[in-house]
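Complex shown without one protein chain; remaining protein chains in place.
For reference, chains read A, B and C in written order, and residue numbers begin at 1 within each chain.
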């Protein structure tokens, strides 16, 4: 494929979606190949049984990645659905325990809008702001808790900045108050080590396409603990413990299973690769005057680097960066042109937020991709600053 | 693949799920092949734009199959989700117009349980029974309508019996009363001619895996008419006109698009093929004593034939039929062992319902598959009757 | 992966159930020979499964033990296994019939225990018909 320049795109937008792992694609295609391998897992015959067995295998594979019991995993169509099911489902199921809920201002829209919907149902929502480093102070969470608080939802890795919240400490606090804790781990599963036997997490949302699996399949982890339950959002054929009905998407589930297995095998290797890339990228950009790194550098997933630049307009910067594929703000509001609410929550002005570029990369990103990004970024910023009136610089 | 007999399965369970069309599988695999072809359709760069363009093409292809405007189609994870979004979404959105809803007793569980959920929210639901032929008398529907009726949901082709409801007449009646009409067309789309420009249908649910597309992707058609709107069930990134957020599953959407195109091209051919097969199957079974065809023969999709047999127990019949893959009752309640509520609604006793076998077949079913089915059915029934005590016969 | 493949192939019916179901040699009427013929019936209240045991007894010996079943494969297999085991032996050997042993060998899922209890009912009914004195029932 070519871009408008005639050169191939350089894809540094892994936080939006990752390329699919070739082995995942092969496994999915194989399941289409033979008629007898593509069954309805609810059917009472050999083709149905084979589908069920493949789905069980995938559930085990994902269970191993997370160190979770396979039966605590519910297949969904992605993190958006998982998040909705976790937040809306738990809040409704547990409404008798209280109608106060806590989240953060820097969550993904799926989380933010699930809470908006609950507010319309009469729940009360506290939205805590992080510090300028992007991190939620635990004391703020503690101070926000009330007797009526029944659910806390704080994401693991932020999709725009890569900032990591301390979900262990948050979960521990929640347990001590008998409050359910959900974490949106769409950006961390398959990338950071997650041990759900050890972590005090009740509900965790994930999606395959952020770790080299297929789009349109995800899961909700629901701990097998008293009080940890959700009311379903969809009703029907009884699949997924009646929590998520519909014919199981066999090839999709096989795909997420294989992606989970590969991610587990390569976790350390991939993490060290992106750490090296991030160091290289930051070294290359660091010298540019008037740039700011969004989100702290310490508690941070190294596969995402988000940079604002003074005196540069975001949309022109994006075009000047072609054939680089990067994001300005979250992929989810890319179309809207609104300044990122996440960056504004970190104290950025509209202009600073609009100038932000998110670089995100993964196992297949090479050092020369990074070097090209540095070169293009430097020249684009300097060119646009030359064009701009002085007052804007 | 082998069965427990060592012989290959003969798959006559197309109403549960169809084999995927090889051309669909090829198109889906192709989209995995190049990194630059597997983007997030919400991204603002060339890879994202390519994803958007592919999704637009698929929407056009599905639009052509249904003679609907592409922009009136909303991608979902399948008919279960479409049905929930249509029924629950419309009822909630239109609650101010009235809280009375009408459906049938022979609907799929996705429909039946969506209405159950609405009842818990305070809606009143009338569930009409069909005649013994499986058909809903229009006069019964008319009689059930009240001033407060705001939504009617009647399926197109029944998944257990193949009976076709007259959705044109039902829709016309609904329009005359200013009542919204939803139809669950999971079993008819891609198989029967459907013209949404001509039909008075407001909402229509479909799923790709019933017409040789992938599992886990479907659509909701929502007519562009005043008052025809739904409240979303999921909240998030704004995709699908804010009615169904979440990263668009590119390969899945490409798959349903290709499946729609192929189905349209081969509609007449496929229909004539299954008509021939049904005649052959019925000729072969007709002579067996004590058998009943479930659902009328006149208004009927010929790709499904459902037969009850006196004096034969269903589970033993299923085993005796191996290596035939067929369904006893709906695929959705296959695991439960409960007698089919659909067949009971047609007046069958528990025993008759439990003895039912649904044969369903499609374009790749051969005449010899049908002949084998006839042979196995005849010998299984006669063998089990020989074993049974007289009183059961 | 052979460990998952086999149950997948067989489904809820193990090799033994499949063999007995496929070839139930004791299904049908007993030729009671020169002995006496007994019949015992049991059925589910919901008019679901039914079982009929037919025995030909000569001098305390089950010269013939046959069955008829309307029911699921596990019940057919259980009836066949039972007839196979006890035919030709002393009538009072029938007391050795054990629901749990049978369920174990045939791999009958627990939720189907009711069906196997039906077979036990029929055996009890048979025993109570056959001359009580010849048999030691404690």
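As a convention for this text, contacts are C-beta pairs under 8 Å (C-beta built on N, C-alpha and C of every residue); 3 or more make two chains touch, one makes a residue touch a chain.
Not measured: the values here are computed from a predicted model.
Among the displayed chains, contact with the absent chain in the complete complex occurs for A, B.
The omitted chain makes contact with just one of the residues B:27, B:46, B:74 or B:321: B:46.
In the complete complex, the hidden chain is touched by one of A:22, A:311 or A:347, namely A:311. Remark: the omitted chain is touched by one listed residue; of A:142, A:350 or A:371 this is A:350. Interface residues of chain A with the unshown chain, by the touch rule above, are 2-4, 311, 313, 315-316, 319-320, 350-351, 354, 386-392. Listed here are the chain B residues that touch the chain not shown: 44-46, 49-50, 52-53, 56-57.
Going forward, only the chains that are shown with their structure count from here on.
For chain pairs A-C and B-C, the one joined by more C-beta pairs in contact is B-C.
Seen from the Cα centre of chain B, the chain whose own Cα centre is farthest off is C.
Spacing of chain B relative to chain C, judged by their CA centroids, is 42 angstrom.
Within chain B, residues 3-4 each touch two or more of the remaining chains.
Among the residues of chain C, those touching two or more other chains are numbered 9, 11.
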